[in-house]
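Other chains dropped; remaining ones untouched in position.
Chain IDs A and B follow the sequence of writing; residue 1 opens each chain.
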């Protein structure tokens, strides 16, 4: 039987920092988008949401690679920074989904 | 002293997949509800939110059972899929709470 591959602790931490970095960028962009839609500046709101989506795409890909490593049998030791990083990503994705809905609300109010 | 019970790795993974499955169903229903309320189709929005709540209830129950196992002293090894599954559930519950608020907003706008 093959030995189980174990993810290097440093590598796992680097992925966590990466997730937090990209999620943080995305969260800032989502908030800037929400500030823009509040003053009916749809172009800026669209641009900021697109930037947020690109950062989230990168973070989500890092997370997916991690889950794929796990599904291939690699042992990934869970550290608190990784739990925090995943929370950061998933709540920012959720906030972005809400911002997209708020855009429609603001457009209706301003119509 | 009694030996500590350890949750089988496979059982813990099955619970994680279960959480993700039900949360995913719920998330789709929440998005369909938000699409419906946008066009003032309150009946569909209500039905979709009710479906989301039922899926979330099932996922939440699986999570609660896990937390109860832990509180009874069972050792549950935390794998990355379980961290992800819990994020999935908690962010979807939050998105559902937001959708319920947006329903009120849309009703006011359309009043």
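Here, a contact is a pair of C-beta atoms (placed from the backbone, for glycine too) under 8 Å apart; a residue touches a chain by one contact, two chains touch by 3 or more.
Everything quoted here is computed from the prediction, not taken from an experiment.
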{"item": "Homomeric assembly size (copies in this file), of which only 2 appear in place", "value": "3"}
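Keep in mind that, in the parts below, only the chains that are shown with their structure count from here on.
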{"item": "Chain centre separation (chain A, chain B; CA means) in Å", "value": "19"}
{"item": "Residues on chain B engaged by chain A in the complex (per definition of touch)", "value": "31, 34, 38, 78-81, 83-84, 87-88, 90-91, 94-95, 98, 102, 105-106, 109"}
{"item": "Chain A to chain B touching residues, read off their complex", "value": "63, 66-67, 70-71, 76, 78, 82-83, 86-87, 90-91, 93-94, 97-98, 101, 104-105, 108-109"}
